[in-house]
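Input: a single structure, listed below in structure tokens.
Complex shown without one protein chain; remaining protein chains in place.
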Amino acid sequence: MAGFQVRTDLALEARESMAEAKKKLHGIQVEEYEIEEDHIHVTRVLIETKNAAKSMGKPIGTYITIEAPEILEPDEDYHREISECISKELLSMLPKKEEGLSVLVVGLGNREVTADALGPRVLDNLMITRHIMRTYGKAAYENKCVNEISSIEPGVMAKTGMETAEIVKGVVEETQPDVVVVIDALAARSTKRLNRTIQISNAGIQPGSGVGNHRNALTEESLGRTVIAIGVPTVVDAATIVVDAMERVLKDQNKPEEWKDMERIHKAVTQLNSMYMTGKDVDSMIKKVSYTLSEALNMALI
Amino acid sequence: MAGFQVRTDLALEARESMAEAKKKLHGIQVEEYEIEEDHIHVTRVLIETKNAAKSMGKPIGTYITIEAPEILEPDEDYHREISECISKELLSMLPKKEEGLSVLVVGLGNREVTADALGPRVLDNLMITRHIMRTYGKAAYENKCVNEISSIEPGVMAKTGMETAEIVKGVVEETQPDVVVVIDALAARSTKRLNRTIQISNAGIQPGSGVGNHRNALTEESLGRTVIAIGVPTVVDAATIVVDAMERVLKDQNKPEEWKDMERIHKAVTQLNSMYMTGKDVDSMIKKVSYTLSEALNMALI
Amino acid sequence: MAGFQVRTDLALEARESMAEAKKKLHGIQVEEYEIEEDHIHVTRVLIETKNAAKSMGKPIGTYITIEAPEILEPDEDYHREISECISKELLSMLPKKEEGLSVLVVGLGNREVTADALGPRVLDNLMITRHIMRTYGKAAYENKCVNEISSIEPGVMAKTGMETAEIVKGVVEETQPDVVVVIDALAARSTKRLNRTIQISNAGIQPGSGVGNHRNALTEESLGRTVIAIGVPTVVDAATIVVDAMERVLKDQNKPEEWKDMERIHKAVTQLNSMYMTGKDVDSMIKKVSYTLSEALNMALI
Partner (left out) sequence: MAGFQVRTDLALEARESMAEAKKKLHGIQVEEYEIEEDHIHVTRVLIETKNAAKSMGKPIGTYITIEAPEILEPDEDYHREISECISKELLSMLPKKEEGLSVLVVGLGNREVTADALGPRVLDNLMITRHIMRTYGKAAYENKCVNEISSIEPGVMAKTGMETAEIVKGVVEETQPDVVVVIDALAARSTKRLNRTIQISNAGIQPGSGVGNHRNALTEESLGRTVIAIGVPTVVDAATIVVDAMERVLKDQNKPEEWKDMERIHKAVTQLNSMYMTGKDVDSMIKKVSYTLSEALNMALI
């Protein structure tokens, strides 16, 4: 399928897409577990070598994927189970520091575009402690060891004129957090993953991946501290959907090689390059998912 | 292409889709004109008979389509030309009343979903006069003959539990306007029409058409007064895009009849039924278009 | 203090203001109870006669006031106790109907003005069932007896050109609910009640009372069904604050009668007539209080 870049931000999907070619890939470890009664499925993909990174199209690092198809159902207790699972996995990636960590949570995306508002909206329900700790010390929290939580919504380049990475770097330099947690809306390849899959990774966020263009490298290398990215696919890239459908048509006709030559299709797909696909109920999806993520962060960080 | 409903709210597109089959359709009149230097193209489609309505898949009525590809460019004066053109065409559909009309403007859609927020956002910049006229009379406007403008944002059924039509009917019964103007975001078949095509129609809004499910019949018949619908396509139905691409593939292979039998594709498309496609810059598009429409309404109604 | 109308929407405060004059007022009954461990104080004021109504400046009816000073603290369990208390008192006012009630919840106020956004924001977290019940019947809720909940945000007159009462009446006529619950932000006389006092009343909402001008009579008489108003004071009327402070100054000087003649003060206060006073953290107050009310309504109605 050379010539088209199939866009997916999910390591899980990247792996699936190669599954048929090579059953076991060198330099990649995969663990899975199930929280049975709640139907939560957790997959841990470790990309350990440069070669593995190259064949996966994802940088070296750990990618935890939590699939929770029932996240969108009304049962409140279930949401708590998902939040607890996300919280636990997030904690497994955080460095330990006896006197408490200072954590900057970055909400990427555009609050004005519903499907891209996940990051900003997670911040809305986050417990922020840094300014209180700085003013009153631990006494404000009964001398418990509380992390210093701060947050920033950097906005999108069309509105700020700056790369997200410039803003985040500046704030990190000035406030010196131990850890940067970045929340973002992702693009999935399949509609079936939308809004019910949470990916946590310590590989940071790379320029060019993902849905929008609001991101630039936010990685341990560029920021000089642990960077944990939490993402949820909220859109499907429009071109990807069409390419995938094409493939299925031609596979059914046993002519998978043929479509590469079709000029008109190539053009149609190129035209879709700045388009994305999302569900009509995207507002209530984003509301539920962002609330679950806020809760998970509050559990893990406070 | 039986078996699939190709979704389009634009009479223009409906006509195009049949253009090849029959060059001239009985019971349909089409006029076109150009505002040359501003590159505004106006098409008037009159659907005059039941047969014509049936073959177009649109009810009897007048459909004016204003294509203004430059609406999204920064030139302010151009926007004014488009607003003036919309205003003029809207006026041509309004009934005349010497002592001034009372007009209820309804902003359909969901403010929380960017692509569906057109209706509510047009209301944000509308000049509202009814309450002032009722309190101070024409003296408030230097005794000029001013129309009584009111507006309502009925919201969507998932949030109100009521059909939009129930709310609008109730308000119409209570406040007895002469005319109801309904603003809505539409679905187009082609990405090239998005956010730059304005359709004005006196056929009202029919249940089942359009992007969302927030609409029920809002017609002259159901409301008992002139109903003018103003719509702008802001999304493309996801299933439509895939179906159209499929067709092109198979046409290139000279096997257009073949794809109807492909079970898998049918399923894929069905899966896309509640999905829509939109541009990544949908927020700035909606902002510009809603402002242009507000201006046009203010020109026509005040 | 003739000549000035001291603005308060709280029956509790109206009563306090006369407490010194008459210890026990004929035609008024007052009951109080305490939910001790949670520091919730409930007062029930019954205004039973026209005379009592006149001297209280409030129409005949039941006024329940729930004072919960800790509503703004972070403890989540406490919020639940308050929600449960509100829910219980609300239920005590609702009519009983074996096959389930149909309830229209009206969120008064202006979403764009933070202190006036309480009504609209309560709707945001409300469970809406009417459209589901109408489509799927009780089967959608496991054949439990579920009330049909609908909601409307009528907006403010400056934006709609219509009286709130016109919109609500129209919707009530069209959808015929059994009960109308109206949520609104109130004006208190004292800053110490802000955002921590909930008033529930079956006397409806009268024109002229309250903070804004977005209300007209919404009463059992005007709407033809039970009307329950739930209000929380979010602002203090600016003129009231100044008048109250004046009084205290002059009382300290033992010249309470003197200030009535001061022309300049009268003018100053008149100038404040369209002003209100609120806290700098009004956004987080409204967020917490609206969430507590939504929860209470969901408990009582579902």
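All chains are identified by letter, namely A, B and C, in their written order; residue positions are counted from 1 within each chain.
Heads up, the rule we're going with is that a residue touches a chain if its C-beta (ideal position, glycine included) is under 8 Å from a C-beta of that chain, and two chains touch if they have at least 3 such contacts.
Source: prediction; values computed, not measured.
Every visible chain touched by the undisplayed chain in the complete complex is listed here: A, C. Checked against the full complex, the candidates A:S150, A:Q199, A:T219 or A:S294 give a single residue touching the omitted chain, namely A:S150.
Of the listed positions A:L10, A:L25, A:I40 or A:V172, the one in contact with the omitted chain in the full complex is A:V172. The hidden chain makes contact, of the residues A:V30, A:L72, A:A158 or A:M299, with A:A158. Subunit A meets the missing chain through residues 123, 128-132, 148-153, 155, 157-163, 166-167, 169-175. One chain of the complex is left out; on subunit C, the residues touching it are 110, 112-116, 158, 191-192, 211-213, 236, 238, 241-242, 245-246, 248-250, 252-253, 258-259, 262, 264-265, 268-269, 271-272, 274-284.
FYI, only the chains that are shown with their structure count from here on.
Touching subunit A and subunit B at once is no chain at all. Here the CA centre of subunit A is 43 Å from the CA centre of subunit C. The residues of subunit A never reach two or more other chains; the list is empty.
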